[in-house]
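This is the structure I have questions about; it appears just below.
All protein chains of the complex are present and in place, except for one that has been dropped.
Lettered A, B and C in written order, each chain numbered from 1.
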Amino acid sequence: MWNVPHLPFIPEQASTFAVEYDLMYWTIMALTIFFTVGTCAFIAFFVAKYHHGSKADRSNPPAANHLLEIAWSVIPLLMALVIFAWNADFYVRMRMPPKESMNIFVVGKQWMWHLQHPNGVRENNRLTVPVGVPIKLTMISQDVLHSFYVPQFRVKQDVIPGRYTMLWFQATKIGTFNLFCTEYCGTQHSEMGGYVRVVSQADYAKWLANGGDDTLPNASPVELGKALWDRYSCGNCHGVKDTERGPSLIGMFGKKREFTDGTSAEADQVYVRDAVLYPYRKILKGYDQTMPEYSDLLNEDQVIQLSLYMKTMGETEKPAALTPVQGTNR
Amino acid sequence: MSHDTHSEEYHPHVAPISTYFKLLIVLMLLMGLTIFAYNFDFTQMFGEVPGTFANNIVAMMIACTKATLVIMIFMGVKWASKLVKMYVFLGFAGLGFFAITFSDYGTRHMETEPGWEGQKQLKITNVNAPVVDEEAVQRATVGDGGH
Amino acid sequence: MASTHVDSTSHHDPEVYHQFETLEQQNDSYIVGMWTFLVTEIMFFGGMFFIYIIYRWSNQDMFYRLHTELSWPLGALNTVILLLSSFTMACAVHHATLKNRKPQQIFMGLTALLASGFLVVKLAFEWYPKWQHGHMPWYWDWPGHVSSPDLLQVPGGTAKMFYSLYFAMTGLHGIHVLIGIICIVILMYLTKIKSILVDSFLPTEMFGLYWHFVDLVWIFLFPLFYLMPK
Partner (left out) sequence: MSATSVGIPDVPKPKEEKNYLNNGNTIASWLLTTDHKRIAILYLISVSFFFLVGGTAAGLVRLELTSPRGIFFENETYNKIFSLHGIIMVFFFLIPAIPAVIGNFLVPLMCGARDLAFPRMNLLSWYVFISGGFLAVLAMLLGGVDTGWTFYTPYSSLYSNTQVTLAVFGGFLAGFSSIFTGINFIVTIHKMRAPGLTWFRLPLFLWAQYATSVIIILGTPVIAITLLLLFAERVLKLGVFSPELGGDPVLFQHMFWFYSHPAVYIMILPAMGVTNEIISCFSRRRVFGYSFVAFSSLAIAGLGFLVWGHHMFVSGQSMYQGLVFSIITFLVAVPSAIKIFNWVATMYKGSIRLQTPMWYGMGFIGLFLVGGLTGLFLSSMASDVHLHDTYFVVAHFHYVMVGGTIMGYMGGLHMWWPKMTGRMYPEFLGQLSAMLVFVGFNMTFIPQFIVGYLGMPRRYHYYYLAPEFQVYNIMSTLGTTVLGIGYILPVFYLLWSLKYGRKAGPNPWHAWGLEWTTASPPPTFNFATVPIVTSEAYDYDAVSDEQHDFLREEEDAAKAAEGKE
């Protein structure tokens, strides 16, 4: 009944919490509007009636009225208690996952999300979940505080170093939803996010079965490279500008690269392949051995796709690296 | 309340040194008592209560007694005005505010353990649920091995 | 507003500052002011004690082992010193009120000596060995030289936390003692030159309140750190 169509000022309702949440939100909103409008109406009325120079009866003004005082303390108090009771009940339900929920592990770190599904499939900055199944996220942070937030599900929970926290939800809609980090965590706090992709249960099963691979059908190698780029979150270290995390790769192809051992080389296809698969062979000047080795993770096909994609980054002004993939599998 | 009282001569309270000396002795004794209590196991005396707890309570009780004595006599609160007494009370009552936090640290373990026990594999309840794009999945699966 | 005015009479009393009417009002104000300041000190240390309690609660076992590194006889010695100094300070205030300058100076001097003694015990006999053993958070080398094998099982993190609390709390208290010594020396100097500032007993009395408060903090620090039950 309270399922509202998508209005521009209401976030999409995509979990079992959303509908009740909105009902509660708008109830408090009604209260707010009632008190605001009511009080302002009184003020306006008094100003109109008793402004200086008006002919109004000003005799015998009351100095205090205990009955009134009690009324306007007790009535709001009762209202508040009703809201509290409803909220308390709802909040407890939000914090108590059902027994049969499916467990997914989340690790937050500056500035990306790592997610791990029950059978070992891993994702970065994106969470794929089946519709209609209660999902429990067990979360921890590797460094500072983060917070896992999906507005369309109306859920949020801080992720703390040194301790597990928990969050659960059950999606009701297939689609792609926002995933934000809402606890300030440093420089790229606002970019520590991505998508929650809700798919049908069968899709999810298939997706899990083939190891979490979800490249686009009929995709060009560049598009496939882009998908890999996102999947392995290369962009977390390789952004628009050189940062301490990693060099920018925009316009890298064909340039001369200088290494810590004093040698240098031109960035061609071969160099890039080595740089991705065996990054420690040659370390770029000014950097450390921080880039992970991908020799176990990427096959030659994929390296080609990645290189082709990286090549395109020099051509557009803003690298596609910063544009998220919108719902690959809606 | 302030300007209208014009007392002729202002006399602050002066406690005799002997009072202070007696207090010093009492404080020393109490210190000895804490040290004694430190090496004494209260477990038998308090029955079920674990020794740590009982010992802590005793130690803190002695410390509070000492503190009260110092405040009352050395600091002269015993002879001070109501206002001063009120602020002394306020200062220590303020510490009470911290106590709410114990309902955080005391109840964290009572919450659903966000742990590992729920490691359930997904049970597909409706295998025939409409797949969004059968073909796409097919192609995607064929297209790339993934590892 | 309905108000009449009266002339202020006692306003030429040189001992009374211009904003006050009577000496009584002025003295009361200073004492109340000092106590409100002590309220802030109570909350200041209270915050620390609260943090301590939270961590002690969850690390009781480890803290117990760690506390054996601290020497309770030294702590007790310092307690005796501070209690004595509180006593001498109370006597100094007593004489200040009666304007017996000589004994006042003697007792204040004793207080300063005792306070310095406290710091010597603290720094030379307690902190210095910790530093040698690498147990200062900013000079950290765990386990370094620990006195008993029991301590080897304490995780370095917990040990560092314990010593952080220990140094934060005793350090803060130590700074208060130091400030006390400085104040008392200034007070003694002013009394010696018969400064108008210390003609009244009030500065001494206010300092006395501060000093007893410092003692008060130690009364709690001593059992909490040196006499931890198992």
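Just so it is clear, a residue touches a chain if its C-beta (ideal position, glycine included) is under 8 Å from a C-beta of that chain, and two chains touch if they have at least 3 such contacts.
These figures come from a predicted structure and were not determined experimentally.
In the full complex, the chain left out of view touches A, B, C.
For chain B, the residues touching the absent chain in the complete assembly are 1-4, 83, 90, 94, 97-98, 100-101, 103-108, 110-111.
Although one chain is not shown, part of chain C still touches it, namely residues 1-8, 17-21, 25, 28-29, 32-33, 36-37, 39-48, 50-51, 54-55, 58-59, 137-138, 140, 155, 157-158, 160-161, 164-165, 167-168, 172.
For chain A, the residues touching the chain absent from view are 9-11, 21, 24-25, 28-29, 31-32, 35-36, 39-40, 42-43, 46-47, 50-53, 56-65, 68-69, 72-73, 76-77, 80-81, 83-84, 87-88, 90-92, 94-95, 110, 143-145, 147, 149, 151-152, 154-158, 160-163, 165, 178, 180-191, 193-194, 241, 318, 322-324.
The rule we apply is simple: only the chains that are shown with their structure count from here on.
In whole angstrom, the spacing between the mean C-alpha positions of chain A and chain B is 36. As a whole-number value, the distance joining the C-alpha centres of chain A and chain C reads 50 Å.
Here the spacing of chain B and chain C, counted between their Cα centres, is 22 Å. Residues of chain B in contact with two or more other chains: none. The set of chain A residues touching two or more other chains is empty.
Residue ranges of chain C in contact with chain B, taken from their complex: 8-10, 21-25, 27-28, 31-32, 35-36, 38-39, 42-43, 46-47, 49-50, 54, 57-58, 60, 72, 76, 79-80, 83-84, 86-87, 89-91, 94, 97-98, 201, 205, 208-209, 212-213, 215-216, 219-220, 222-224, 227, 229-230. In the complex of the two chains, the chain B residues touching chain C come out as 2-3, 5-7, 10, 12, 14-17, 20-21, 23-24, 27-28, 31, 34-35, 37-38, 51-52, 55-56, 59-60, 62-63, 66-67, 70-71, 73-75, 80-81, 83-84, 87-88, 90-92, 94-95, 98, 101, 105.
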